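With one protein chain removed, the remaining protein chains of the complex are shown where they sit.
Right after this comes subunit A.
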Amino acid sequence: MQVYLPIAEMSVDALLLLGIGFGVGWLSGLFGVGGGFLLTPLLILIGIPSPVAVASGANQTIGASVSGLIAQWRRGNVDVRMGLVLLAGGFTGSALGVQLFAALRKMGQVDLAVAIFYVVVLGTVGGLMVMESVRAIVQRRRTGGTPKRHEHFWMHGLPWKMRFRKSRLYISVIPPALVGFAIGILSAVMGVGGGFMLVPAMIYLLGMPTSVVVGTSLFQVVFVATNVTLLQAVQTGSVDVVLTMLLLVGGVAGAQFGAAFGSKLRGEEMRALLGLLVLGVALSLLWGLVRRPDKLFTIGPLL
């Protein structure tokens, strides 16, 4: 069933889009992540132009993250104060990221930049995940101690300290704002929510307790991803409403299944598989960067 995507200016099988949305939604329900980091490269791999894939990708994470945020909010697992500091950085970062994206688009380098970003980020994330899972599977029989986080850091000397009661922290607002800023840029340029990077950053860099990390990261992701989608739609005009609707429908259904599945699965094997999938996507993007193009020269209208 072919549908025409008005912004991407191409026809795609609607069932394929629903399927991708469902699969990514399933994973996001399973692991409590937005899934944009898989969705956007998958869209690029099926031939959606990168600007449209990125601009539409962040939108997908909103659907999954809003329902997660509501659940975490009810349980009181959101540090609103920390969330607002992250968000201040996140809004700045995402606004700047969209400018960067628009500038790259004007120069005609969006495809290259997005692909490089993804190869680097997905390569790192996938590699770490596989390593982590292999270690966990090997260690299952032995009793392995969990790594302790650092207690003292250079960052504790920074000014503008603030008390974050829920996180039981008294730290400068600069590190959380910087973390939010970096995630905001990634969110705009890569079309992701950024939770998969934000959660470890909150734990290992900011030293937040794990109980509030998930809820607070969702708080940041929901608003930053909304901001990115809005800015991309207004500024670059590359959010495809047909594409996003189809993906969202698949995604919401998939997330329900994934969440129900989550408690019945062994984490390590699933995580190893997901890590391999992430690595596979990174490699195919890398291959697209280095292989000799089918047509060495193409003629087309400049944007």
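To be clear about the criterion, contacts are C-beta pairs under 8 Å (C-beta built on N, C-alpha and C of every residue); 3 or more make two chains touch, one makes a residue touch a chain; residues count from 1.
Keep in mind that, in the parts below, contacts and distances are computed from a predicted model.
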Per UniProt, the name of the complex member that is left out, chosen from "Cell shape-determining protein MreC", "Universal stress protein", "Glucose-6-phosphate 1-dehydrogenase" or "NADH-quinone oxidoreductase subunit F": "Universal stress protein"
Chain not shown: contacting residue from A:99, A:172 or A:211: A:211
Touch with the omitted chain, as defined above, among A:5, A:18, A:33 or A:87: A:33
Per the touch definition above, residue among A:136, A:178 or A:279 touching the missing chain: A:136
Which residue of A:8, A:69 or A:199 touches the chain not shown here: A:199
For subunit A, the residues touching the chain missing from this view: 30-33, 128-129, 132-133, 135-136, 140, 146-147, 149, 195-196, 199-200, 203, 209-211, 213-214, 262-263, 265, 267-268, 270-271
